[in-house]
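Missing here: one protein chain of the complex. Every other protein chain is in place.
Presenting chain A:
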Amino acid sequence: MNIAIILIILLVGAILTYLSGNRWAPKVAMLFAIITAIFSIALLLEYHNTGTSFSVQWINNPSVMFSLKADGLSLIMVLLTSVLLPIILLTAVSHTVPYEKLLYSLILFMAFAMTGVFLSSDALLYYVFWELSLIPIYFIVVLWGNGSMSKRRRSALTFFIYTFAGSLFMLGAIIYLYTKTGSFQLYDLYNANLSDTEQLWIFLAFFFAYAIKIPIFPFHTWQANVYQKAPLVGTLLLGALMSKMALYSALRWQLPIAPHAAHSMQTVVLTLSIIGVIYGSIVALKQDNLKRFFAYASLAHVGFIAAGIYALTLDGLQGAVLLMVAHGFGIVGLFFGSEVIYRRFNTPLISQMGGIKGQAPKFTIAFFLMIMASITIPLSFNFVGELTIMYGLYQVSIWYTILIGTSMFLGAFFMLHMYQLVMLGEVRKKPFADLTVNEGIVFILLTAVLLFFGLYSKPIVDLASPSLQEILMYVNR
């Protein structure tokens, strides 16, 4: 099967969703999301560790190929996107907003762009998809966000310019690489024969783009504002998928192209990643807005993933891939939990919540499970990921493991602190209705995924392992 089909389905889906009108848009979008998921699972089933690719000439001079390639790693990311997409849509249905056809069309378009990033094996094509993903999310935040229009436009614009500026460094690096090799093809760039100085600059240019988008401390300041201002679907797209786009890119492009720089800069980038973990945990403690709270929690978690990547050991990379998937599902659960509360209490402020446990037992169980996964209780998927990363870091230095390991109790501290304020205590006067069927389905799906892979992560490990070993081969040459 041709892998371009996934992209075509999503693009056609985005157009048809827009054309179908406000009333049908959610259903059409859901239909296409499910078709995408089915096709990507089909792609998985016929995949045999060799990687499938697709390539046509796009522009002759400079030579740009429309070339896609799906190896195990890309497939995992595509699957993550296409399986999360219906779940993300499910969190939005039953909650009508104006201009639905545009919103749902933009969501599919965003999925299209991100899938393109995960599949591209031509640097310029990759860059085009990378920037393309920025456009829908900008409009989603501005048009359907929370708070006053001027404030959210400001947040969204800051985010747009900030990440765009970062990406320009990457574009510069890509163009420089083209002048050196005369090609945008992935493997040509891997074998570019760069001097150590060149590698350093290339590495840093990529790092700017990724550090802002992941985000890594201290490039994170846009995050909390945008996560807070964005509507739920926007936050989910950003937190669950867009951050993974940058993490994936570090694995796919940054490390193998500039391997020596990756080694020489390791201390710096690892330290920044780990600072992000600790810093995010501590800052979260004092947040009163539940979405901001989860934004900082997410900062800590993606820092953990980044640390796994920059550990440059097989276990580090492996753990990073596992945790990327786990975090993708987990963060959807957390933010959806905050949305469920918001829909009932009409406030995002933790200080005005409390006592929900006494009113909504089902929601309590669901929310508690999501929190347990995020603080990595064993048997949760997140645990397997963090465990593998910590062991990967141990092979670099025991101190990295201990430092990042502080998140075991710091994370538990801020999460349980929040849980206590939001869910426990005396029951409030305001009624809190328990989960609806739709909401229940979302939580059941998420829990099933997080528990299944927490018990049995072998399929993902087996899928990712050959790609990661190849990347490591380039990194350690």
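Quick note on the criterion: a contact is a pair of C-beta atoms (placed from the backbone, for glycine too) under 8 Å apart; a residue touches a chain by one contact, two chains touch by 3 or more; residues count from 1.
Convention: contacts and distances are computed from a predicted model.
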Problem - Complex member absent from the view - protein name from UniProt, among "Iron-sulfur cluster-binding protein", "NADH-quinone oxidoreductase subunit L", "histidine kinase" or "Nickel import system permease protein NikB" - result: "NADH-quinone oxidoreductase subunit L"
Practice task
May I ask which residue of A:Leu416, A:Ala433, A:Ala448 or A:Met473 touches the chain that does not appear here?
Solution key: A:Leu416
Handout entry: Sole residue of A:Ser249, A:Ser298, A:Thr388 or A:Thr447 that reaches the chain not shown, by the stated touch rule
Key = A:Thr388
Exercise for the section: Can you work out which residue in A:Leu19, A:Ala42, A:Val268 or A:Val427 touches the chain that's missing from view? Expected result: A:Val427
Handout entry: Full-complex contact with the absent chain, from A:Ala4, A:Leu44 or A:Ile377
Key = A:Ile377
Handout entry: chain A, residues in touch with the chain not shown (by the definition above)
Key = 161-162, 218, 220-221, 279, 282-283, 285-287, 313-315, 318, 355, 357-358, 361, 365, 372, 377-379, 384, 387-388, 390-391, 394-395, 398, 401-402, 405-406, 408-409, 412-413, 416-417, 420, 424-427, 455-458, 461
